[in-house]
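A protein chain is absent from this complex, but the other protein chains hold their places.
Here is subunit A:
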């Protein structure tokens, strides 16, 4: 695989680091909207063995957006996979219970870009327009999940949250609609994650 995508990925990683670093700068008037208010670390979910990055909350944390850089090493995935994912989520309910903050329902969607020449976002020249109707390098997915957490003041965390997500990638959804008898529960794969709210 060409070295180009590695350098692009490093650039993205650096940008993520810079935006997360902005967190540590205190501000008397509350941080501007573009400063992330949480960070996420995730296991699996079709975007890497591990992925992580900053996130932004809106409307009393009922709407969230996150950017995740994901990696799956050849040792576990048979190939070096590097992804950049934009995730949007909606948490319509929040329950407080004995110090726990529970979010019983999360719905969302994501777009995941995979770095590398083996995947295309624009059809390569060897194909006519519309030869493939999907993009192997840009993957949409729908999410269904839930999470719960509690404050950890010792670590300076307003909330340390664990969550799970059922991830339905485009190919799983389409096959589920076309071939429910074959796909069955294969509509979803599972992601587990931790969210650090500052």
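The criterion applied here is as follows: contacts are C-beta pairs under 8 Å (C-beta built on N, C-alpha and C of every residue); 3 or more make two chains touch, one makes a residue touch a chain; residues count from 1.
Convention: contacts and distances are computed from a predicted model.
**Q** From the list "Metallophosphoesterase", "Phosphate transport system permease protein", "Zinc-finger domain-containing protein" or "ECF RNA polymerase sigma factor SigK", give the UniProt name belonging to the chain omitted from this structure.
**A** Of "Metallophosphoesterase", "Phosphate transport system permease protein", "Zinc-finger domain-containing protein" or "ECF RNA polymerase sigma factor SigK", the absent chain's UniProt record names it "Metallophosphoesterase".
**Q** Among A:65, A:107 or A:166, which residue is in contact with the omitted chain in the full complex?
**A** Looking across A:65, A:107 or A:166, the contact with the absent chain belongs to A:166.
**Q** Residue by residue, what part of subunit A touches the chain that was omitted?
**A** 43-49, 72, 76-79, 81, 83, 100, 102, 104, 114, 118-119, 124, 126-127, 132, 134, 136, 139, 145-148, 163-164, 166-167, 169-172, 174-175, 178-183, 185-190
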